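Heads up, one of the protein chains got dropped from this complex, but the rest are sitting where they should.
Then we have chain A:
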Amino acid sequence: MKFAVVNFPGSNCDMDLFYAIRDGIKQEVELVDYRQTSLAGFDGVLIPGGFSYGDYLRSGAIAVHAPIISEIIRFADEGKIVLGICNGFQILTELHLLPGALIRNEKGRFICETVTLQVENTDTPFTNQYQLGEQMRIPVAHGEGRYFCDDKTLQELKENKQIAFKYTENINGSVDRIAGVTNKQKNVLGMMPHPERAIEDILGSDDGLKLFQSIINYQVRVNN
């Protein structure tokens, strides 16, 4: 598989994601500048964490006007893999490719911590290598990571099995402890925690590896 990691001005987890793909699951990966207008030749697009455009105005709000965005929307519409982590998740909700919004943490402070996530749905391209209810240790690092949506949206998320991960302990005040959601079709995932920081034991956890392996597994099935 060949992945694109989109690099916006202010992205700062782009290389972490790059290494997770190249060294962690040993697939092809390229950094793609936000001024590019084509993602032709890629199988999946990854939107990294960081502070695109300094998070000025609102997290992700300025990034959605970058030239590459139309290609990300095309990928989402065509059922191709789109993964947004942290700031990437914020960009995906700004684009309405995912429901809800990320707002300031309940206690108002930035949180950097390794937390426990629970897998809520294994029937997605991102989670098929996990067991339902499996707990994984994944780092978070965000100030605006509190997932918010209205009751009606929450109901829909549940009905459509769009909740991918929940925190076992609600660290930031998210609605229903939600840490990651997919779109209805399940080809777009946004999550606040950083699986790309959990792919080597020496860094404290390799529980994030299976997320990336899931994508490969899914793609192999699709191709066959």
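Following the convention adopted for this analysis, contacts are C-beta pairs under 8 Å (C-beta built on N, C-alpha and C of every residue); 3 or more make two chains touch, one makes a residue touch a chain; residues count from 1.
Quick note on the criterion: contacts and distances are computed from a predicted model.
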Item to complete: Tell me the UniProt name of the left-out chain, picking from "Transcriptional regulator", "Molybdopterin dehydrogenase", "Spermidine/putrescine transport system ATP-binding protein" or "Phosphoribosylformylglycinamidine synthase subunit PurL".
Response: "Phosphoribosylformylglycinamidine synthase subunit PurL"
Practice prompt. Looking beyond the chains shown, say which of A:Glu71, A:Glu94 or A:Glu196 touches the absent one.
Written response: A:Glu196
Worksheet item: Which of these, A:Ala61, A:Ala141 or A:Val175, touches the one chain of the complex that we don't see?
Response: A:Ala141
Worksheet entry | Touching residues (missing chain, whole complex) on chain A | 9-10, 12-13, 15-16, 19-20, 49-51, 53-56, 109-113, 139, 141, 143, 194, 196-197, 199-200, 202-204
